[in-house]
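Excluded from the complex is one protein chain; the other protein chains are retained at their positions.
Which chain is which? They are A, B, C and D, in the order written, and residues in each are numbered from 1.
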């Protein structure tokens, strides 16, 4: 079978951290103020993308035991992502965290993902540019991230389908997604050869119930019902640099 | 296939904690009294739902090695759940715990779950209201929690069934459940897009043998036999705030 | 399909502990003597079932890295099991242990397990009473514990079989087991709704080679060959309270 | 199906240890000398089988992150294996190790494994005696250990085959093995009812490339291709007691 042609945009790093509250609590008041100022400054500079000519960074507090913080970075060069994780690692706050998970991927669009009827040099269209180098919607308080594979099991083998069948299934899937326009926006990243699953999906919404509604509805699409394998799901709430103090408990 | 329409009620957080008895033992008598008073007050305020206009919170001691405590919260807003985990995290008792598991979900009812013959604006019916915003039965000493998926394997693919077949299978399942009315009550929560399994099931009973009898009987329903995948099971015993001292052994 | 009717006896807790020899070694000689006396007394009282009107408790040293100690308890009430784990948790010895595993279940007998030809009110028969509330054979130096499921995969779905077929398969399995009468005795516990597998199997033998011979022979029974899924296996050696000192190495 | 008759020889314990180099480094020079002398003496006595009337013990340094040391013991009685792990546990060196893995099994030979044409009381033949109570070849610098199952999946169910078919497949497998005579020797141990997999395979060779060549060639045998499930693989290099000092770095 012929692989679909893909276009790639920014590299992505989802950098999850777990706070060791005992370690944080062992800092004395002066150290804690210093650590807080240092981390607030660094998150602020991440969010301003001061390290690079282009890209986006946003941060989230994660709900549940799987992680406490998510630092989400989009940059043109993979080396910049590594510099960003190292910059955080060298803060006093990072010394009070462990890394339960991370995900390395790159924004990917295939022709499957192009609007029906699109043809020609799609890469240069404003639509494609806005998806390869996306904004992160400011009004979206919640993020949902999960990695996924396409199945290769017996008769349910995505990679053995004809290209036309794959295209049709993806277009139907896209139509489900577009019913959530204005409620949920998404960034799809490819991670074959970069991390342990084939794709990452990052969703943004103001109302987290929309994550469930969208993904539940999509699960009945044949492409999900027959071919999707899902990894862990992470839900976070947008964290502004200046809210770090409140989140750390004063 | 068309996804079933669902109604959503309160968000749910199952917040499991493991007690580090060595850390607790290292506190001196004064600290321990302070920590105990602080945690007793906080659990009491959780159980009174003093943080919100609506919701429920109950606590449990968990049997076996998987966890020691379960703080179970239902709230209208996901942000409140995060505030509740953070409030507990900032107690001295929490500093003596780790988090082996948690589960984020939202109370979900589909038309599958509506009594046979129900039609029209079911959401507003007292029956539906009582399920979307449920009481936790006071006489139920025991809780059982487990997450689950519906299978998508070869011929046993729940999401490829016709809606009518799914409905019929769920109604038969419901009839099994209703034979346990008065013995076991349940809260079903949806977690697609929120956590790693598709649903959470929380059961309440005064006699824990009923958990086994109900779930064993249900396993022979076609919907379970062919389509259910089960995650870990947790069994806990209701803990009133004032019994924390006894449980901590002092 | 109709679920088989089951009878339930005592609840069971398999409480596995791993000894942290460094922590134990850090106790000074006086503390160690005190800890040893305290633990010896407690194990002794467990084995005498001094906490309850009925039940059994025996202890084992586990071979290999999976655990060091197994405290095995049978009691009429689940709350008593929780009290037993808490009583051990509060010893100084327990402060030098972690909990790598545990298993919560309840002694279960189905009509599958009744001798062929049994009918009527089987529960009250001395045979059934001795299985619902069993002795643990004193001459059995070794224990083997493992949890298991019945498969639900494609054509090999236990829960979709006719009751008569399930019954026949279980009876054939029982015949294999009875060939080991006098060599191996067993307690089967149900754990659907209580723990992560559907059943626990606890075997007792004086010669551990018989565990292998029995289970290997059973694996060729159709009920195991087609339908059994096995969890981890634990093998332990009976530990009398007064042998704790020797085992702890001083 | 009828289970094959098996003969059992010595019990086997593969006792893997990971060295905590920080803990070892925290010992002062005098303690380290004492710990080294103690461990050297104990390994020496293991290798001389001074604890028992019969058996074998050899030690290995393991390559890669999975473990650092393997203490491999063969003894007539399972209780002796437990005494051996306890004896090591009580050394100062053991206090600087953790136990990432272990395997409990018993040397097993089935008629599948007997040379073609063998009949009658095979147990007493010198050939069978040498396999039930084997030498560990002195010139074999390398060991390879892995546990394995026979599959029970759909049409590929080992335990549903006719005995004659199983026998034929095993004999063909044996022929592949015999092509490596003089290059690789092996001990097969059964672990049904003793540990988490059904068998353990322990190979010995002077040239580790032969492990790969033998197992790769065997994988094309139908018995492996269709029916084998493999656990983790461990490769170690023979360690004489007197080389412990060098291995520990001085």
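Just so we're on the same page, a residue touches a chain if its C-beta (ideal position, glycine included) is under 8 Å from a C-beta of that chain, and two chains touch if they have at least 3 such contacts.
Computed from a predicted model, the values in this text were never measured in an experiment.
Of the options D:13, D:109, D:128 or D:214, the residue whose C-beta touches the omitted chain is D:214. The chain not shown here is touched by just one of A:27, A:49 or A:78, and that residue is A:78. Considering D:40, D:191 or D:224, the position touching the chain not shown turns out to be D:224 (whole complex). Residues touching the missing chain, restricted to chain D, are 21-22, 25, 61, 63-66, 142, 144, 146, 153-156, 203, 208-209, 211-217, 219-220, 222, 224-226, 228, 232-233, 235, 237, 247, 249 (touch as defined at the top).
Although one chain is not displayed, chain A still touches it through residues 1-3, 6, 8, 11, 13, 15-16, 78-79, 81-82, 85-86, 89-90, 94-95, 99-104, 106, 108, 152-154, 157, 159-160, 190-196.
To be clear about the criterion, only the chains that are shown with their structure count from here on.
Listed here as common contacts of chain C and chain D: no chain.
Centres computed as Cα averages put chain A at a distance of 46 Å from chain C.
Shared interface positions of chain C, i.e. residues touching 2 or more other chains, are given as 153-154. A linear topology is adopted by the chain contact network, the touching chains following one after another without closure.
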